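Excluded from the complex is one protein chain; the other protein chains are retained at their positions.
A and B are the chain letters, set down in written order, and residue numbers restart from 1 in every chain.
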Amino acid sequence: MSDPMQEIMASFFIECEELHESLVDALQLLADGESDIETINVAFRAVHSIKGGAGAFGLDALVDFAHQFETVMDACRSGTLSIDTPLNELFLRCSDMLSDLIRCSRDGEDVDAATSTGLIAELSGYVPSEDEGEVEEIEFQPMVLDLGELGPGSDALPMDLPPLDLPSLDDSDETEAPELGPSDKARLAVEFRAEGELYESGNEPLFLIKALADLGRCETKLTLDPPKSIDDLNTLGSRLSWNIVVETDMPPTAVHEIFEFAEGLCKLNVVAIPGSAAALTKDVSTEVPVEAAESSAPAPAEAQSSNTPDAPAAAPAPASKPEEPAPIPKPAAAKAPEKAATTPPKTSPTVRVDLERIERLVNLVGELVINQAMLSQSIAEENIPPNSPVSAGLDEFMQLTRNIQESVMMIRAQPVKSLFQRMSRIVRESSAAVDKTVKLVTDGENTEIDKTAIERLADPLTHMIRNAVDHGLEDAETRIAQGKSKQGEIKLRAAHKSGRVLIEVSDDGAGINREKVKSKAMEKGLIPDEAILSDSEIDQLLFLPGFSTATEVSNLSGRGVGMDVVKTQITSLGGRVTIESTPGAGTTFAISLPLTLAVLDGMVITVAQETLVIPLNAIVETLSLSVDDLKPVAGGQSVLCVREQFVPVLDLGVELGYREEAPMQDGTIALLISPEEGVLVALLVDTIEDQRQVVIKGMQESYGRVPGVAAATILGDGQIALILDPNDLVQNATGDDLVITQKKAS
Amino acid sequence: MTKQVALETKLDSAAVDKLRTILLAEQGDDITLDGSGVQQIGGMCLELLMSVRHLWGAAGHDVTIENPSEQMLDDLGRFGLTAEDFQGRPA
Partner (left out) sequence: MSLSVLAVDDSRTMRDMINLALRTEGFDVHLADDGEHGLEVLDDIDPDVIITDINMPRLDGFGFIDAVRLREDTRTTPILVLTTESSAELKTKARTAGATGWIVKPFAQDKLVRALKMVAG
């Protein structure tokens, strides 16, 4: 284990993200006018907790900012300040700044001090920053040993008490302090009387006296103010008073600090009795009036009633209870709590785990899946009857493996909420940059997806959002002219859909200007001038490298990132991105991602003696064909007739270059896939071997992106097989575009 | 007649009401308090015991502590008392 404080700090930053999330949520509710009384409290607490933790780690920039932020929110929740639109916007900007500060603190980066200072100034405009609290904080800091911290405003007794005439102390009552003798050690005489409130507050003289003993050896004398009648037993709490002489060099303030919590709930008088050594070196007595010396430094034995003006009249003279020579208290060292915690501490229902450990677990489970597949294969080769115990055991083993794998994947899964919240910031910033008012609507924030995917989606989503704000939405005038509301809307939606995660970014803007896109593409030489393209083909042009529709470089575009980069990023996550656009009504970009990045359900097929894996979720249907199922069409191609729909056919063996085109055999298998809604394509393969989970082994790091190939895997027999991306395969198919062919056919 | 009362383990402020009820029930009798089980005694209970000892003593009855535990002796010591302070009759 590394330094526990480091771990707590790491966990603090995670908590900060969560707190920031709830802050953003609350501020959003406030902005939407859907807040209740608790909303501002939630926001306040989030900032307050961030401040608290940041203080513990000395993250001053974060503390200062959070402090001013929290101060204004505190005024809001106490009702002295009401939240209007400008203030709420300021809060949102502060929330963004807070997020930056957290990140900078975590990564040790430089903070944008100017922005921070500017925002603090803006906040101060609402509630002036009060330094009072800070000053007091220093004053009240319970720092026992660092007395320099105590300002002159402290209510502790003056530290420079005049030295006492020591012999007179010892002469006054020899029986009082037989053990102290004419000590050269400095002492403190403490007079303490408990009062009723003291006990009620939960304070206990026993512990205070024990704490006193930490300062030095104590000589303690107890006096009971005797009760008059039985009735007095009902009013306990103020009949005991103590006179304690502590052998210590500490000033009286040390005692006052111990009695900090008891202050005001007891009578306390502390007097310093300098040791003879101190008296010799520090002769200040001549400068102090004798009167003061007497009243503030009485001999301990007489302190009780005669020298404390505010002592209750009923206080008895010490002589009223003749005490034997006071016993010497047991050694003064306070009992330290034992070092061993006997019961385990209660923990909150979450456990933090190093991501590396999870990765290791994921990899191990991957190995387990492979191993299990190998074992299954070996057992199958032994021709063991299916009802044998071995087969039954294997089935259970497979089930367990799958459960373990799913559970492990669940560990990595996280709701997309944090991602969506980051996007709300992007919307705010980018809409401000192009001077549009945009509302972000999110849906399905609790949809869970692999943590890695969440991290790696941030970039592409950011770009898509910026794109939507910049190009998708019209400016206010145009919108009003179109009869739309002035405020544009961007919708961010996440959902689970047939084993994948679907994330959609839609805007209610003008839709893709296809004429413009097409002419731009021609201008840039991306398509031939005479090309005839369908709407969806034109839309696809947006993903071509180097394509940009913005005729003017706005504040947002011109960053050199095109939608082609977005597509590459999504593809690298095993995802697909599609566009749907309706002129005048808006555009939707849909990202479809696999649930987990490590394992997929695949169909193991062979074609031309090569074993390949096709993701099961890509396959709509499998058909066993006979020769006359295929109908030849113009251009030497064939189509398959499936339920009165003509489906283009792609021979996988030919497409992948494993074999020359050959006449189809009976029994050839067709896998129907659906690269987009309502479109089917048939992939011809030789055999279907198995349907099983495979562990994805990335290839891109070694080989770069290979069109049509998603990744590789290791099969049960140890053989390496490619995992195909059939949709990519179809889109990159040689010859005519199969989708277009199909549209013409159907 | 001497009444035997075993003192509770934890004689903190919360324990004072119970202890008072127990002691008041033995009004007019000598009381021997068994301190062998005491793990802690706070100011409130101490004040009660000393007060009871004082009142009972004035009425001619003894309130004494027997077999004080080591913990109890330690706490009493810190308060400035010894086992002897709970023997015999207070003056």
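Note that a contact is a pair of C-beta atoms (placed from the backbone, for glycine too) under 8 Å apart; a residue touches a chain by one contact, two chains touch by 3 or more.
All of these numbers come straight from a predicted model, not from anything done at the bench.
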Residue touching the undisplayed chain, where the options are A:G53, A:G366, A:G602 or A:P615: A:G53
From A:F12, A:F420 or A:F589, residue that would touch the chain that is not displayed: A:F12
Hidden-chain contact residue, picked from the options A:N203, A:S418, A:S506 or A:S638: A:N203
Absent-chain contact - pick from A:L29, A:V127 or A:A211: A:A211
For chain B, residues in touch with the removed chain: 12-14, 39-40
For chain A, residues in touch with the removed chain: 4-5, 7-8, 11-12, 15, 19, 38, 41-42, 44-45, 48-49, 51-53, 55-58, 132-133, 136-137, 140-144, 199-204, 206-208, 210-211, 214, 258, 260-261, 264, 334-343, 345-348
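Just so it is clear, only the chains that are shown with their structure count from here on.
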Whole-Å gap separating chain A and chain B, where each centre is the average of the chain's CA atoms: 56
Residues on chain A engaged by chain B in the complex (per definition of touch): 194, 199-200, 202, 204-206, 209-210, 213, 218, 220-222, 224, 226-227, 229-230, 232-234, 236-237, 239-240, 242, 244, 321-322, 324, 326-327, 329-330
Residues of chain B touching chain A in the complex: 12-13, 16, 20, 24, 27, 40-44, 46-48, 50-52, 54-55, 74-75, 77-82, 84, 91
